[in-house]
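Note that this complex is displayed minus one protein chain, with the remaining chains in position.
Take a look at chain A:
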Amino acid sequence: MFDLCLKSLLNRRFVAMLTVLSIALSVALIVGVERLRAEARAGFANSASGIDLIIAARGNDVQILMATIFGVGSTGAGISWDSYEMIEELPQISWTVPIMMGDNHRGYPVIGTSEYYFEHFRHSGGQQLVFAEGVPFKSPEGAVIGAKVAQAFGYTTGTEIVNAHGSGEIAFDVHDEAPFTVTGVLGHTGTAVDRMVFVSLEGFDALHKEPASKVADPFVMVDAPEAAEEHEDHDTAHSHKADHADSEFTDEHVKHGESHGHDDDHAQHSDPDEHDHGGHDHEPATINAIFAGLEEKTAVLSIQRQLADHRDEALTAVLPNVALLQLWSITRTAETALRLMAGAVAMAGIIGMVVMLSASLDNRRREFAILRSVGATPAGVFSLILLEAVLLLSAGIVLGVIALSVLTLLIDPILAANFGLRIGVGLPSVREVLLIALVFCSGLLASIIPALRVYRMTLSDGLSVRL
C-alpha cells in the first residue's frame, strides 16, 4: 500500500511538491517564530541577572532596562554624581556601578563604567564575566571589549581603538583625539555585553573634552603603538588645558582606582573639564545610570520608596525582572500577531493540501475503481488518502525543519551581531515538537474530508467508472 501511495504521489509530483513546499514553509515559519521568541526571551533574561536595581533619571522602566542592559536607545536625562554617592551610601546597598552611555565604536555601544562592573555583572543565570584575555582597564585610556567586538574587528589586547559620538553605526563625529588601548577582551556570554566596549568614566569623559575638528573616517583603526603615541602627543599639543595635567591625572587615577566609591571628599563639579585636576577620584558631572546590588533582596521596595522620595533629583529604581515582564507585555501583542500569522500560514498550507487531495479525487476515480477491482476495500482507499496526507505532511515537516536550520545558520551571525541574539541550530524544544505535532495532526484531521469523500465515492462508483 505504501509504495502504491508513493508512486501515485510521484505521478502527481509537481502538485505534490508544491503542497510539500507550502507545508514546509508553514512549519518553518511556525517553528521559527517560536524559536525566535524563546531565544529572545532567554537572551534577554540571561542579560539581566545579578543586578538587583537599575537606577536612572525618572523614566520608563523598559526604556531604562533596554538602554542600560542591552545598549539599545538611551536613558532620558543623566543623574548627578551626588545622587550616585547618596545611593552608594544607603545602608541597604551592597555595591554600585556607575554607567555612562551614548557613544559608539563602529556601531557598538561604548559604556563608561568602573572596573567593578566586571566584578558584579552577572549573566546567564549568575555567571560572572570572564576575561578571555587581558585585564580590566586601570587607566582612562584603557578599554575592555566584548567577545563580539573583538571578533568583528580582530582586536586583541594592545589594539588601539577610536570611538565616535552617538549610537549610530555610521558616525561622522569621530573622537580620534581620544583613542583607547584594549586592555582586556571578555569571554563570550551570548548577551549584549558581547557587543559592548567598556571604558573608564574618565575615559568616557575624555571623549568629550575636545570636539573633533575634522571629519574623520569612522572605520579608521589606529593599531600601531608608535602611531598611537604620536597621536596622543598630537592631541595633547592641541589641548588648551594644562598639558602636564593629563599625565598627572593618569597616575592619580591609578592610585585612586582602588578606593573608587569610598571617597567621601567630593566636590560639586558642573564643568567636566575642571574636575580632572582635582586631587581625588574622577567624578563625572552626570552619569546615565547606576547598577546596584542589595545587601538584602527584601530591601528593594524600601529603596524604591526612598528614591521616589528623593528631593534633589527625580530618580527611578528599576527591578530588571519586573521591567522584563513589562517588556514581555509590550512585545506580547507583536508575538501574538506573529504567531497568528504563522498559524494562518500553516492553515493555508494545510488547506492547500486538502485542496490538492480533493481536486485530484475526480481524476482518480479510475484509479480507485481499478484498486477496488483487485480487492482494495473502501476502507483501504480511505486510508490511501490518509497515507498520502501523512506522506505530504511528513515530507513538508522534514523539509521545513531543514530549511529553518539552514536559514538559521545563515542569519545567525546577522542576528548575533545586530541584536545579540543567538538562535543556533539545535534539537527542537518540547514546545516546537508540540507545534509540529499540532500541524501534523490538524493536517491529518483535515485530510479526513477528502478521504471520506473518496470512501463514499468508491462505495457508489463500485467498479463502474463514469468518465
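Rule of thumb we're sticking to: a residue touches a chain if its C-beta (ideal position, glycine included) is under 8 Å from a C-beta of that chain, and two chains touch if they have at least 3 such contacts; residues count from 1.
The rule is simple: contacts and distances are computed from a predicted model.
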Among "Cytochrome ubiquinol oxidase subunit I", "Aldehyde dehydrogenase iron-sulfur subunit", "LrgB family protein" or "Putative ABC transporter ATP-binding protein", the UniProt name of the subunit that does not appear here: "Putative ABC transporter ATP-binding protein"
Contact partner of the left-out chain, one of A:Arg305, A:Arg366, A:Arg431 or A:Arg456: A:Arg366
Contact partner of the left-out chain, one of A:Leu340, A:Ala359 or A:Ala379: A:Ala379
Residue numbers in chain A that touch the chain omitted from display: 4, 7-8, 10-11, 366-367, 369-380, 462-465, 467
